[in-house]
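One protein chain is absent from this view; the other protein chains keep their places.
So, subunit A:
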Amino acid sequence: MFSALGNLQPRQLAAQILNFALVLSTAFMLWKGLSVFTNSSSPIVVVLSGSMEPAFQRGDLLFLWNRGKETQVGEIVVYNVRGKDIPIVHRVIRRFGGGSAPLQLLTKGDNNAADDTELYARGQSYLDRSKDVIGSVVGYVPFVGYVTILLSEYPWLKTAMLGFMALTVVLQRE
């Protein structure tokens, strides 16, 4: 299988490696392009817990939009707890400020008994719309995101997938 590669001139080998590099960089740039378009650092997230059932199940894929400055009560937002890198998907139940004053939000999971005050960082009792919120949910696809959950729970899957992709792209010459 690799003998096919050995017969190539160095320039052709460089061209094959370029093909693989372009697959990776195009995927990455598409992701970044979507980030720029939605103004969100993570425009597509996966639901990790069941705290928003029955609206969202674990493994649902959510599409975010971060250009709406006046988030309303009842909107579902994704935010990062200050100091942690875990995105949480919950509904806005109270808002303070807005307009010229900085907007502050209180959130709660539909399936949770209490609001998110316990979840926020120590000393934090509300979310800052501009700093903490990654975006509001504008659409979703059920179940598709379960692959991401598998990839994060079994990290060797990531390496295996990447290795397999690399092999197929570099060895095929269509």
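Couple of notes before you dig in:
The definition used in the following text is that contacts are C-beta pairs under 8 Å (C-beta built on N, C-alpha and C of every residue); 3 or more make two chains touch, one makes a residue touch a chain; residues count from 1.
In this section, contacts and distances are computed from a predicted model.
Of the candidates "Fanconi anemia group F protein", "Signal peptidase complex subunit 2", "Serine palmitoyltransferase 1" or "Exosome complex component RRP46", the chain left out of this view carries the UniProt protein name "Signal peptidase complex subunit 2".
From the options A:Met29, A:Ile86, A:Ala121 or A:Leu167, the residue with contact to the unseen chain in the full assembly is A:Met29.
Where subunit A meets the chain that is not shown, the touching residues are 3-4, 7-9, 11, 14-15, 18, 21-22, 24-26, 28-29, 32-33, 35-36, 39, 41, 173-174.
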